[in-house]
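Yeah, one chain of the complex is gone here, protein chain that is, but the others are all in their spots.
Moving on to subunit A:
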Amino acid sequence: MATRQTQGLARLMRAPAIILLFVWMIVPLCMTLYYSFLNYNMLNPGMTSWAGWFNYQYFYTDPAFLESIRNTLVLVLGVLFITVVGGTFIAMLIDKPIWGQGIVRILVISPFFVMPPVAALIWKNMIMHPSYGVLADVARFFGVQPVDWFAQYPLTSIILIVAWQWLPFATLILLTSLQSLDTEQMEAAEMDGAPAYSRFFYLVLPHMARAITVVILIQTIFLLGIYAEILVTTNGGPGTASTNLTFLIYRAARLNFDIGGAAAGGIIAVILANLVAIFLMRAVGRNLD
């Protein structure tokens, strides 16, 4: 019964929510754009002046800039790889009927409920610490020199921590997808003489394509903005070895008090995020049809 009148009414009723969301998005974006063209430093807030493209040039020529973009992409791709492959594997394991299935599933999902800084601190002080971390104990047990994770492999360490946090999410989504797989299809494939790995590649994986796409898209949104885990573990270092774009902006804004430079970095981050989004939608978006 969607007459023209009710459609108009519906539009009217929707309007406040849409306008609110739009304002919520556009005002900060415009303010960031505006600040990115100003000389605006918190140490001297009275002395603002028009800067033109200087902030962008300054941010772009920062020796840490290219490395931070590289680190951002490595972090996103590394975590995506671990969570999708590991999540598929764990989902297939806990899809099998086992004793204590409910408890196992809750345990698998629980890392997701730990707040990011807490998780990072636990990993930093209790697991990866070179003198009293669990991994150091294991290394000493085998008579090997313990690894100083955050000094030797800073980015890898952060990837591991973030992957640990996101693995439950991937597992959960992929598990629901696995559970909707038609058992008769699997039996038909079995009768057709398909061994387990063929059934996985020809049936299970195509069936899960949509769920994997959802996992990739949602995780990418969150992984581009990873920040807390870096702050509490490596603080972007050593040097800039574990600085991603978000952290570089934080450094400009909160350590150098350079609002203009940080705003320019923020706009660059928005552009990068959009590039990644376009690339992703081209690459995997058709799975969502």
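Methods note: a residue touches a chain if its C-beta (ideal position, glycine included) is under 8 Å from a C-beta of that chain, and two chains touch if they have at least 3 such contacts; residues count from 1.
One rule holds for everything that comes next: contacts and distances are computed from a predicted model.
Colleague: Absent chain per UniProt: "UDP-glucose 4-epimerase", "ATP-binding cassette domain-containing protein", "ATP synthase gamma chain" or "Hydrogenase maturation factor"?
Modeller: Cross-referencing UniProt, the chain left out corresponds to "ATP-binding cassette domain-containing protein".
Colleague: Which residue among A:203, A:241 or A:277 touches the omitted chain?
Modeller: A:203
Colleague: Specify the residue from the set A:135, A:194 or A:273 that touches the hidden chain.
Modeller: A:194
Colleague: Who touches the missing chain here, A:6, A:101, A:152 or A:185?
Modeller: Considering all chains, including the one not shown, the answer is A:185.
Colleague: By the contact definition given up top, give the residues of subunit A that touch the hidden chain.
Modeller: Touching the missing chain: residues 182, 184-185, 187-195, 198, 202-203, 206-207, 209.
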